[in-house]
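Notes follow once the structure below has been shown.
Only one protein chain is missing; all other protein chains are in place.
Each chain gets a letter, A, B and C, in the order it is written, and its residues are counted from 1.
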Amino acid sequence: MRFFSDNAAPVCPEVMTAIAAANQVDTAYDGDALSKRLDGAFSDLFGTSVAALWVSSGTAANSLALAALAQSHQSVLCHDEAHIQIDECGAPEFYTGGAKLLLVGGEGAKLTPDAVTARLATIRTGDVHHMQPAALSITNATEYGLVYTPDQVAALGEVAKARGLGFHMDGARFANAVVNLGCDPGDLTWRAGIDALSFGFVKNGGLSAEALIFFDPELAAATRYRRKRAGHLLSKGRFAAAQILAMLEDDVWLRNARAANGGARRIADAAGDRLVHPVEANELFVRMTADEAASLRAQGFDFYDWSPGVIRLVLSWSQPDAEVAALGAAIAAL
Amino acid sequence: MRFFSDNAAPVCPEVMTAIAAANQVDTAYDGDALSKRLDGAFSDLFGTSVAALWVSSGTAANSLALAALAQSHQSVLCHDEAHIQIDECGAPEFYTGGAKLLLVGGEGAKLTPDAVTARLATIRTGDVHHMQPAALSITNATEYGLVYTPDQVAALGEVAKARGLGFHMDGARFANAVVNLGCDPGDLTWRAGIDALSFGFVKNGGLSAEALIFFDPELAAATRYRRKRAGHLLSKGRFAAAQILAMLEDDVWLRNARAANGGARRIADAAGDRLVHPVEANELFVRMTADEAASLRAQGFDFYDWSPGVIRLVLSWSQPDAEVAALGAAIAAL
Amino acid sequence: MRFFSDNAAPVCPEVMTAIAAANQVDTAYDGDALSKRLDGAFSDLFGTSVAALWVSSGTAANSLALAALAQSHQSVLCHDEAHIQIDECGAPEFYTGGAKLLLVGGEGAKLTPDAVTARLATIRTGDVHHMQPAALSITNATEYGLVYTPDQVAALGEVAKARGLGFHMDGARFANAVVNLGCDPGDLTWRAGIDALSFGFVKNGGLSAEALIFFDPELAAATRYRRKRAGHLLSKGRFAAAQILAMLEDDVWLRNARAANGGARRIADAAGDRLVHPVEANELFVRMTADEAASLRAQGFDFYDWSPGVIRLVLSWSQPDAEVAALGAAIAAL
Partner (left out) sequence: MRFFSDNAAPVCPEVMTAIAAANQVDTAYDGDALSKRLDGAFSDLFGTSVAALWVSSGTAANSLALAALAQSHQSVLCHDEAHIQIDECGAPEFYTGGAKLLLVGGEGAKLTPDAVTARLATIRTGDVHHMQPAALSITNATEYGLVYTPDQVAALGEVAKARGLGFHMDGARFANAVVNLGCDPGDLTWRAGIDALSFGFVKNGGLSAEALIFFDPELAAATRYRRKRAGHLLSKGRFAAAQILAMLEDDVWLRNARAANGGARRIADAAGDRLVHPVEANELFVRMTADEAASLRAQGFDFYDWSPGVIRLVLSWSQPDAEVAALGAAIAAL
């Protein structure tokens, strides 16, 4: 029973069906009929005109977004536990040509306007010795499964705009955030100042396609070249577009995230005081002795040791009810 | 009837079946059971111990290969019509951190030992003003559908080794070359001095997976980091591995290439003196007036205008016999 | 008697005096009084408002200029024997983050509008597979000592502007060109469409300072950061500014170039039919057998073997008259 990562989960049936249906001759790269539908589909979803590009990983989406917002001699503010800082082997530096991530602390990998403002204050505007800030990047839901509300995003957006920064959201688990908030995706993004969104599908039931959304379509122009230059312009792009369109249709993306969040909620109820953070998406960080963790593993549960005394559990869209119930019971029984 | 590009062709059934079969929980990235089989499968195929990494495009494979062979202050020799020079939007420069492609001419996008030797002679060894050559890259089959024989590769390999260069083969159409030659894949690669091979599957019936083969497995070590850093370490890598393994099994890759080459052969017979180059793979370059080209298009044939008076035809693994026959007849009737 | 390179020549007395005079406390980097005078001095010289930055080498000036004009996924057209292509160990690629130099041929390292137009025609506008051209770079005087006239520059400038390209002039020997033409420096640059000029001083009697001139001062903004980031923002920048100001004052830069060109003229007269190119600046390319070259060397003349049967002679601002006379006589006597 795997609670290790939503990355390892299966692909949802709608996506598999769409891939099979896309298997016919069409124009290569992103000249096919499906790829051409992306801009419209996301413009409808967000209620504004956007440019949407498929890429095959969240790391590619994040890095292309940052490269659109920051030049190589500039810097990007993010949380010191952000995925772009910790887990992407320097992809932001690679794609931007060496921009620096300026780190800001905060509980649960969440940034606050005050913390960002304070960090910005340490950089002298116009001083050529300092990499001038050009972008702010947040993750929603965060790496600890916390969710920024539209108001919280908007407050950060104001800080960003006041300093002239672009604003990026790493939405590897954007669906989980939207489901938790029950909000309009537009309220959580462009109406709150977001310029570029890495809209994750793979963790949420996709196979190999993420969407990179630019709320200012102009920002996508150079990105199309950078995507090619990075080897991310797939020959048979229709299969990437097909995955995304399948998950947008009938709100499959929300259904899947609801399932994952729901499972997490049930485990959270069982874990009670053991929780390190509130559970707002599909991840749980649970205090546990090494013996307790070993006991769970002996019962067949697979998960990640986060830090001494803390394990991480991630629920996927496809987690069987029985597994969730079993894990909840096992934790309650510790 | 599309003779535009093998990129646009469908995915072969074995690959689709393998993707469906891979749809179950497994370890993320390349920790799954299928990805772990790649080194062995390619080591068996080539008759030597190799490291094999999946990536999602030929551009990524080529660029990662070059980054393993050349540092940012060095240079790579290639044909002046090579895909890496013309069609990848600077991916080699991006991945190597700015290495320069040194261009060499040659009929049909083929390099000769003499031409490479002459180009190398223009670079003063040890002169810090000159980007010292570090690698030689050839495409087999070439961008014009010509094939290097094992002896021809080996002759270039000797030139490369004599100057201490790494030797890369862009094998986007490697299968087509092997089928044409009827040779052992090892004879066309490592036994002829090749260090890294971009082994193409997408043009030959795959969906989104190419294999990057290092004949010296040590070369793969840093590449694993560079692949992650480029956003090419897919979360659900098992689907990439599944595609490749399916095409290796029962020699599907050879069967598909045989079909494509065979179709090209039939068109070539019809085109006769119109051919600009010998037809050794699945591409044809055919002399044709604008009126003749228009006439073919009016009959429903879709293709690429290569240069004034020359069209390009590409046959795919799935080209229906009837389409091939029809095109052959139409050309003969011009 | 060294006719090897103007790089090796001494520093002219005005520069040495200015360096000595600058040796007092002042603000670091480019905050000193002398550095602040550069914009004005060059604006006066060119008759338009410019931004002028000192850097310590022509390679740095060229590369910073190109980085201001081309993004990493774009390309720069230049002659295939341009210094930026051949002799800078990939500095343009380094500073631009991997932009590609697209090469154009032409006699004497000179580009013509037709040749540039033809090269541009090979790049499909808006095709993401092709690095879109963003800049044109010429060298004046060229690497073969030929000079572009204001009209010739303007004709290239028109081609550049028509395609939306920035236009850079590598003026390592700009002084020699201006002296040859007897023209207004503004006519040879911004009035002919030049956006950025590497204005060389070191070969012409300076010690370690070149000027990078932006005719659109806005272009300098990001360059100030890139200069720092490249380690070219010197702590004691006043010594760089002092050199440049000393050479502008009383037209020392023209006097020095006149001396070098004049020496070349005298050797040219002696060389007659041996000349490979017209002599328009301070370089000569002279046909000569290996025996003849050896004979000159035996008489104490030092120079560079350019290619089989051709030697290169470079005259410096400080070449003693006697040496010039001796070399002329020696060549005439061969």
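Of note:
Criterion: a residue touches a chain if its C-beta (ideal position, glycine included) is under 8 Å from a C-beta of that chain, and two chains touch if they have at least 3 such contacts.
Predicted model, so just to flag it, every value in this text is computed and none were measured.
The undisplayed chain touches these shown chains across the complete complex, A, B, C.
Only one of A:69, A:89, A:213 or A:327 touches the absent chain when the whole complex is considered: A:89.
Set against the missing chain, the residues C:42, C:215, C:239 or C:253 yield one that touches it, C:239. Summary of contacts with the chain left out: across A:73, A:110, A:258 or A:277, the touching residue is A:73. The omitted chain makes contact with chain B at the following residues, 29, 71-74, 97-98, 128-129, 131-132, 222, 224-229, 233.
In the full complex, chain C touches the hidden chain at residues 2, 4-5, 7-11, 16, 19-20, 23-29, 55-61, 63, 88-91, 94, 202-203, 207-208, 225, 228-236, 239-240. Chain A meets the missing chain through residues 72-73, 75, 86-90, 93-94, 97-101, 103, 128-131.
The definition used in the following text is that only the chains that are shown with their structure count from here on.
For the touching copies chain A and chain B, the fraction of interface residue numbers used by both exceeds half; the interface is of the same-residue type. Chain C has its Cα centroid 41 Å from the Cα centroid of chain B. Our note on geometry: chain A versus chain C, Cα centroid distance of 49 Å, whole angstroms.
Chain centres here are Cα averages; for chain A and chain B they lie 34 Å apart. The multi-chain contact residues of chain A, meaning those touching 2 or more other chains, are 225, 228-229, 233.
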